[in-house]
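Working notes for the structure below.
Just one protein chain is left out here, and the rest sit where they should.
Letters A, B, C and D mark the chains as written, and numbering starts fresh at 1 in each.
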Amino acid sequence: MARNNGKRSRKKGLSPGTLMHVGEKKVEKTRITVIDYDEKTFLEKEIQAIEECFPFKDTSTVTWINVDGVHDAAVIEKLGGYFNLHPLILEDIMTTSQRPKMEDLGCEAIYVVMRMIDFDAERGQITSEQLSLVFGRNYVISFQEKPGDCFDPIRERIRNGKGRIRKMGPDYLAYALIDAIVDHYFQLLEQLGEKIEGLEDSLVTDPKQELLHQIHGLKREMIFLRKSVWPLREVISGLQRAESPLIRETTDIFLRDVYDHTIQVIDSVETFRDMLSGMLETYLSSVSNRMNEVMKVLTIIATIFIPLGFLAGIYGMNFKFMPELEWRWGYFLVIGLMISAGLGMVIYFKKKKWM
Amino acid sequence: MARNNGKRSRKKGLSPGTLMHVGEKKVEKTRITVIDYDEKTFLEKEIQAIEECFPFKDTSTVTWINVDGVHDAAVIEKLGGYFNLHPLILEDIMTTSQRPKMEDLGCEAIYVVMRMIDFDAERGQITSEQLSLVFGRNYVISFQEKPGDCFDPIRERIRNGKGRIRKMGPDYLAYALIDAIVDHYFQLLEQLGEKIEGLEDSLVTDPKQELLHQIHGLKREMIFLRKSVWPLREVISGLQRAESPLIRETTDIFLRDVYDHTIQVIDSVETFRDMLSGMLETYLSSVSNRMNEVMKVLTIIATIFIPLGFLAGIYGMNFKFMPELEWRWGYFLVIGLMISAGLGMVIYFKKKKWM
Amino acid sequence: MARNNGKRSRKKGLSPGTLMHVGEKKVEKTRITVIDYDEKTFLEKEIQAIEECFPFKDTSTVTWINVDGVHDAAVIEKLGGYFNLHPLILEDIMTTSQRPKMEDLGCEAIYVVMRMIDFDAERGQITSEQLSLVFGRNYVISFQEKPGDCFDPIRERIRNGKGRIRKMGPDYLAYALIDAIVDHYFQLLEQLGEKIEGLEDSLVTDPKQELLHQIHGLKREMIFLRKSVWPLREVISGLQRAESPLIRETTDIFLRDVYDHTIQVIDSVETFRDMLSGMLETYLSSVSNRMNEVMKVLTIIATIFIPLGFLAGIYGMNFKFMPELEWRWGYFLVIGLMISAGLGMVIYFKKKKWM
Amino acid sequence: MARNNGKRSRKKGLSPGTLMHVGEKKVEKTRITVIDYDEKTFLEKEIQAIEECFPFKDTSTVTWINVDGVHDAAVIEKLGGYFNLHPLILEDIMTTSQRPKMEDLGCEAIYVVMRMIDFDAERGQITSEQLSLVFGRNYVISFQEKPGDCFDPIRERIRNGKGRIRKMGPDYLAYALIDAIVDHYFQLLEQLGEKIEGLEDSLVTDPKQELLHQIHGLKREMIFLRKSVWPLREVISGLQRAESPLIRETTDIFLRDVYDHTIQVIDSVETFRDMLSGMLETYLSSVSNRMNEVMKVLTIIATIFIPLGFLAGIYGMNFKFMPELEWRWGYFLVIGLMISAGLGMVIYFKKKKWM
Partner (left out) sequence: MARNNGKRSRKKGLSPGTLMHVGEKKVEKTRITVIDYDEKTFLEKEIQAIEECFPFKDTSTVTWINVDGVHDAAVIEKLGGYFNLHPLILEDIMTTSQRPKMEDLGCEAIYVVMRMIDFDAERGQITSEQLSLVFGRNYVISFQEKPGDCFDPIRERIRNGKGRIRKMGPDYLAYALIDAIVDHYFQLLEQLGEKIEGLEDSLVTDPKQELLHQIHGLKREMIFLRKSVWPLREVISGLQRAESPLIRETTDIFLRDVYDHTIQVIDSVETFRDMLSGMLETYLSSVSNRMNEVMKVLTIIATIFIPLGFLAGIYGMNFKFMPELEWRWGYFLVIGLMISAGLGMVIYFKKKKWM
């Protein structure tokens, strides 16, 4: 779980609100891009000095400031200071192990933290990144840990002026970003679902221990996914209930929609968990079944041949006076006895359905 | 779970409300039928062009428009547009992996999604289809993924004017459709119940591994069924609590009735789950019991004959000077010793209740 | 579970409220008895034609109409029609797989469904029967599936005018009937409790597989009992909260009392479930313990005698040149060696606490 | 569970409120003592005739009437009648298998049932006794099943006039009695805790089956304890919320205190349950670990010596023509071969970490 609590302890004892990056540093340099638009105008640029953002604060257009990299306290502090954000919010932005949550900062702004999840096919592991959103009357600021996100289709829609996005306010933009992340969860779940189905097939055909590790691995991913997704429900219903002037009534139905999607994601995660537990049981009983088969063979062989071997041993004894040894047909009698004893046992086992 | 999340990822990045079919395409061509009735008049026809439905919108009669096939965005959009449905609702109708839910669209209409479940006896698997219902002041529109449903008795009742259905409004029709689906669940549960009872009997008489797979299969069906049925409870209690003018007071008692049925369905699903878990335990302990019996036989045989074999081995040694070998009754003494040792062990095992 | 969902499917597609018996038919002919009383008068008679009940509807006395057998739609319909009961209520009365529930039918009447449970000692199984109660301003109608119930002491009390029952209204009578059923649960629980205690003792003294089946059987009975008892809690608290003029204030304390009893029944059922789970664990570990003991004996015998047998085998070889065979004391040396090796292993096992 | 439902069935069919003792009769003769006090006066006496209590009803002093033995309906009825208690309350007092509960009997009195738990060190079992408390404006009546309780320190405090008890009302006295019982739970938990720790140590050093029975025994005691303690929480929070004039505001903080203690007791019970479950797992895996060790030794011995024995068997064959038998060094070669095969297998097992 080091991926979660990182080096938080480094920060112990500092005054609350002291800005210091907690978590893995995932990018070298902070990169800031601005997209500014209304129904008619559109502007997109990458920013060099943080001050370039400031003019956008009081325009009537919607401004989306995207910050890639949250390790640089100076940048976060300057931006936060200009947009009037409480130091504790800035601290949360820089501490990249937040649980998804939503905070209504009065009439000024709303703060949302989520986890952006990706599946690293190479390492076969889920990776996650913290996304912080702050949106106010006419701006949205998004903080990501590193470049690369699932927002490109949104950028494209804004550029092209397709859909309703250019006509709506920053609350709709914030919704669109949240929706993009939740949609991305579905993609992840499809990948995991395929992996689970693959495993399920192998389970029947060839139950190797390797599978066990994979099932346990997937179970752990589910624990992890669950931690990211469950609180999201409260986050979005928090947005729905927020009596903030920042969320227009027209956005309500969209929030309800993304809420439904979140429930569906949770549902799938729970179903996957149930399926994995079932698979574990199947695996264990397959293995024990195989073992039982092996043991049965041993039992049958040993149970038949040990008594027979004893019989042979008797007539291998070197006593001077053993009448049977002298008999003409002694040998054949014993062989006959052995065969009938063996057959008797085989029949007994067959009757008991052990063979 | 591919059956649930289908190809949702294909849609990732599109503007919310963009119409695009998500899910398996189950029918080639959309088919629309209209039933229009009041206490005295009755009209039923299949429609070719979507516009034929429009005149029914403002009549005082009740109109039931049934759409089989939701893959054609053009049809859904035209119909939805005429009946004033929000794009997100249309999107939900076309995304056939919705969780059962109910949405009050203001005074205009109420939207309900449910899952219509069927048991494919051939593949021994539950199949499910999404049913979307929209009902307004004087119409009900039902969207199904493919032709074939459990509504024929209702159609028959409308045609014949039997029962109260012709005297009631669209809310009663919507109730009747929901009720038909819930009643269909009972039928499915009876089938599953019989299958479970069959399994239970085989479990006692002949615990084969095949049964294990069947139990696990049924458990998975239960997980699936549960996902469809649990949310239904909220859906129907949502309809009961909805303070919509669209639901007349006289329908209340019917909704309460279908609510009770839903609870009963949930109850049965949970009971089945409990029973299946119990059967799993029974199976596992039956198997281990059998194994134990097998092992006991091995133990007894080996424990008796290995020492006896050793005894025979001793007198099979070729030492020059072994006084016993010369004895007149040596051989018979040894045989006697072996028999008494064998009997002694048998008695010991009997006393220990191992035999 | 056939006992629960019976042939409900036969009814699929009929208009809701259509009367048709669903469930096992347990009696040939419906039998109706009437008890009519107030503080001073008392009348008891068996009724032939349903119309004989009607005069009792508007008297100032309390009338208890008891119907044994609910398979005859004509009877139920006539009675229900006269007492103004909604068709859905009548449908519920005739569908004998209802979950316990309570419905406030406005000022007119209150409807309660419960399960009357009995223990069929012969088949060693719990049997259950549906009891429907409808009570109004001055009457109580009880519907049972078959004759025979636990109400005789109440009839006796009414006849004798003992206790407060003759002075109270129909709500008290309804309470008394419910109370009689709940009291009957206690009796059942005592029987089950004794059975469980008996099993527990056998478990320690002689863990046979037979016990396992009995434990699983009891567990299933508990699942079944639970389904009947849990909803009862809501039923009774529903009666307590009902702001109906039909329930006098003086009856409140009695309802609270029966509510407490219900909680105690639920408590006992849960405790029994816990105990049965514990017994299952005990059984399984007892069995595996026995198996381990058996295996240990095999291990010890085999581990001691296989090497010794090998030793004997060596000197049973027929090589021309084996110097030890010629030794004067060779045989005794080998026997001595075998005894000391055997003793050595016994000591080792004792030290390891395997013996 | 006979200890809980006793002979309740004997009472089936009697009119509710009929007084009849249900439960084990634990004492021969009912014994009543009265303690009457205010800040200045103090009186303590044992009462012969029930009427001696009556004068205390309307004094301004606080009167504590303690009744040991609840099997005598005449006594309970007389006392209850004088103090105006509802017959159902009296019935509860005489039915000694009540679940802890609290009932506000209007302005007159408050009724509380609890379980007084003791640890019978001899039988190693928890014993429990029902304590009923009724307190009104100036009296507290406590009903116990048998003499002997944990209230002596309270009696002592009243006698000596130490602490605040003489200055407070009957609600404080009732609180003090409840507090004494809850404190007694702590003592019991300490004893159980020590027992559990003792078991835990034995578990590591010497896992015998005896321990298993003890763990299961303790688990059952926990189930029992839990049933007594969980409802207590509601009882006390019921007292806190009761808007009765009988509970003065100054007593509130004391109730909150005893509520905290109850939570702590529940917490400990749950922790013990968790610990016992953990111990069970530890036990089972210890046992299976031991078994595995034993099996490994068998495997190794058998795997080494069975092939070697076979080798010896070959040269024990009596074929006329076996060239090796004639070789000068045949015997030594075979012995050498056996030693190297044995060593080879030992090395193989060591490498596999099976030895």
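Quick notes on this structure:
By our rule, contacts are C-beta pairs under 8 Å (C-beta built on N, C-alpha and C of every residue); 3 or more make two chains touch, one makes a residue touch a chain.
It should be emphasised that the depicted structure is a prediction, and the values quoted were computed from it without experimental measurement.
Within the whole complex, the absent chain has one touching residue among D:34, D:141, D:232 or D:275, and that is D:275. Contact with the chain not shown here comes from a single listed residue; of D:15, D:125, D:209 or D:303, that residue is D:303. Among A:57, A:137, A:227 or A:256, the one in contact with the hidden chain is A:227. In the full complex, chain A contacts the hidden chain through residues 1-2, 4-5, 8-9, 11-18, 86, 88, 91-92, 97-99, 101, 103, 209, 212-213, 216, 219-220, 223, 227, 280, 284, 287, 291, 293-295, 297-298, 301-302, 305-306, 308-309, 312-313, 315-318, 322, 324-331, 334-335, 338. Taking the complete complex into account, residues 150, 152-154, 156-157, 162-165, 176, 179-180, 183-184, 186-187, 189-190, 193-194, 196-197, 204, 253-254, 256-257, 260, 263-264, 267-268, 271-272, 274-275, 278, 281-282, 285, 288-289, 292, 295-296, 298-299, 302-303, 306-307, 309-310, 313-314, 316-322, 354 of chain D touch the chain not shown.
The rule is simple: only the chains that are shown with their structure count from here on.
Under the touch definition stated at the top, chain B and chain D share these contacting partners: C. In summary, the pair chain B and chain C forms a contact in which the copies contribute largely different residue numbers, shared numbers making up under half of all those used. The distance from the centre of chain C to the centre of chain D, with each centre set as the mean of the Cα atoms, comes to 26 Å.
Chain centres here are Cα averages; for chain A and chain D they lie 42 Å apart. For chain A, the set of residues that touch two or more other chains comprises 316. Taken together, the touching pairs link the chains end to end in a line with two free ends. The set of touching chain pairs reads A-B, B-C, C-D, using the touch definition from the header.
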